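Complex shown without one protein chain; remaining protein chains in place.
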Amino acid sequence: MQPDLECVNLTRRFGDTVAVDNVSFEVPRGSFFSILGPSGCGKTTIMRMIAGFLEPSAGDILIRGGSVIDTPPNKRPVNMVFQHLALFPMMNIADNIGYGLRRAGMPRAEIATKVEQALERIGLPGIGERKINELSGGQKQRVAIARCMVLEPDVLLLDEPLGALDLKLRERMKVELKALQAAFDTTFVYITHDQSEALVMSDDIAVMNEGRFEQVGSGQDLYYRPDTAFVAGFVGDTNRWAGRIERTEGDGIELRTDSGMLMRGAAHGRVLSAGDRAEIFVRPEAIRIAHSAEELSHFDNQMTGRVGSILFNGAASRIIVQDSSGNGEIEVNLPQSGEFSTLTRGSEVQIGWSGAQGNCFAAAVS
Amino acid sequence: MRAEAKLGFILLLSPLVVWLSLLILIPHIDMLLVSLRERVGVGEYRISLANYLTFINEPLYLRTFIRTAMMSILATTITLLIAFPVSYYIAKIARGRVQSALFLLCLVPFWVSELVRTFGWMILLRETGIISNLLQALGLVDGPVELLYNDAAIMVGLVYTSMLFMVVPLVTTLESLPDEVIEAGYDLGGNGISVLREIIIPHATPGIVSGCIVVFMLSLGNYLTPIMLGGKDSLWFTELIYSQFIVRFNWELGAAFGFLLLGLSSFIVWGMLKLTGQSLEKTMG
Partner (left out) sequence: MIPTIPQPRALSLAYTAYIIAFFVFLALPLVVVAVFAFNDSQFPSLPWEGFTWNWFFGSERPMIGVFHERPILRAIGTSCFVAILVSLLSVAVGTSNAFLFNRYRFRGQGLLYVFMLLPLVIPGIVLGISILVFSSRVANGLWDMAQWDWEALRPGLLLVILGQFSFIATIATLVIGARLQKFDRSLEEAAMNLGANRLTAVRTITIPYLAPAMIGAFVVAFLMSFENFNTTLMLVGSDAPLTIAMFDRLKEGSTPLLNAVSLLLMIGSSLLALVMIAFQRRS
């Protein structure tokens, strides 16, 4: 099936800086696609080019197979939910939602019906006469989406719309947005710097850094099989050590960190050889903790250490383990069974993990 | 309130009360009383509406009154039409240094006295003035042309003099409109005209109202510009007030005129606020 949105070699320069550097991607019909990256990575620039508020320096943007490069923003079959929502404060809710339909020249009565339907769809029937500032943050969010969706766009762009909400509401809106996308069955392109938003909602995620896409894939791909050190470090929490490779053996490697710890990891097909500088990433939840070394005998990384500090955070509690030399620090998730809840600072613990969990990347040349 | 707070309150309240009562409230009541008395003999007065009747029965007075109001409304409209695109440019199109420089340039002429500005227009417009000479040099006219002492000259002067008071509130309100909202208007299919009509102008309404109120007021109460640019027979209502007070020494009639001017200006200001659902605190404060 033809993709809803396709960007081909998209490039945008501002003076000497390249904000978007030769980016190509496709978004299949009906999917939820996220662009995830730190602020300043160029994701907003991509979005504004798709919406038509910025002209690309090079490359093409196709929507349902047709180039929209020469189409002004008001004629493009894409709509945008702005970062601060940009609801029109001078109009009531019904007029906000009906705005685009009025522009399209739809008869009044029909607009009224459509608006009422849209309000029902977002679970806010009968509030059309209210003012924008009478709505809560989450309700505004839904109105902003409805305002776009009544126009039945081919692609809906969302520019970090959850950024302004508080934490609890943000969690709820993630679920709600995903449900709205399914209900409207429209292609969503979502940009965010919050990995949890991207992971929870998206079918596909592009991780962006310094104007380029580092990796495009599902949440699981990014989390378990990162292609680059940036993705490994940016998506999810992780231990990260720099060091030198001492030995390689097939896909497995042995690396000594700069803090002096020796550990096994995996190259996952990347070319690495002994003597190279490298970085290794191990997720805290991949590391097991035990009272005795025997329980960990099946792991190829084993270590004895002391509890440096305990970071209690309910189900996400962690400890920081100091290795025997006292130089190396390792973050380890505590099992949720509560079996280690009596640990105190200074207790001796055994930890171990499988070498396959230690993602190894050549260190950036610098 | 505690005693200390009460003392502070009274200390802060008294200058305000003294100022507003002695310089605003009582003088205006007094002026009203003076306008309502008729001189029947030396030092003898009685209460009557004679002064207001004189106003109604003397065609010249009434005509001048209406003419002043109409010209002021026209001047306000022209000022708004000229200032809006300029304010929009400053608020939404110019960026960074250019923006602040343009805004500052708008303010410059108003740091100098109205007299100087009017004087400048006299030098430009009069028979021996720059524009007349320019037209002759270009061969567009044969002899010197007098561009001063007509209604158009008054209009130019009024618009010029009030420009700042329209530009500043407009720039302030337009600046507070996020670019995002304008972009959303286009994104949803709007074009320049519909975005202007449905988004920009409704957003700018408080600025438009306060700009129009001030400009209207200033035009209505202007004395210098009509006298200097419109000549002796410019028929501006403030001239009537001045001549009753200072030349003819008929304070009763002058006070009545003053009250009529005040009434007209209050009525128009009130009407404009009502029409647009704004309040004086919001527009002025």
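Order as written gives the chain letters A and B; numbering starts at 1 within each chain.
The working rule: a contact is a pair of C-beta atoms (placed from the backbone, for glycine too) under 8 Å apart; a residue touches a chain by one contact, two chains touch by 3 or more.
Because the structure is predicted, anything quoted here is derived from the model rather than measured.
**Student:** Which chains here touch the chain that is missing from view?
**Tutor:** Computed over the complete complex, the missing chain touches A, B.
**Student:** Of the residues listed, B:Ile26, B:Leu49 or B:Val247, which one is in contact with the missing chain?
**Tutor:** Of these options, the touching residue for the absent chain is B:Ile26.
**Student:** Over the whole complex, note the residues of chain A touching the chain we left out.
**Tutor:** The list for chain A reads 48, 52-55, 72-73.
**Student:** Pick out the residues on chain B that sit against the missing chain.
**Tutor:** Here the touching residues of chain B are 4, 9, 11-13, 15-16, 19-20, 23-24, 26-28, 30-31, 34, 82, 85-86, 88-89, 92-93, 95, 102, 104-109, 111-117, 119-124, 126, 128-130, 133, 160, 163, 179, 182-183, 186, 192, 195-196, 200, 213-214, 217, 220-224, 228, 238, 241-242, 245-246, 251, 254-255, 258-259, 261-262, 265-266, 269, 280-281, 284-285.
Quick note on the criterion: only the chains that are shown with their structure count from here on.
**Student:** Taking each chain's centre as the mean of its CA atoms, how far is chain A from chain B in angstrom?
**Tutor:** Computed from C-alpha means, the inter-chain centre distance equals 57 Å.
**Student:** For chain A, which residues are in contact with chain B within the complex?
**Tutor:** Those in contact with chain B are residues 51-53, 72-76, 78-80, 82-84, 86-91, 99-100, 103-104, 147-148, 151.
**Student:** Spell out the part of chain B that touches chain A in their complex, as residue ranges.
**Tutor:** Contact set of chain B toward chain A: 178, 180-181, 183-191, 194, 198-199, 202-203, 205.
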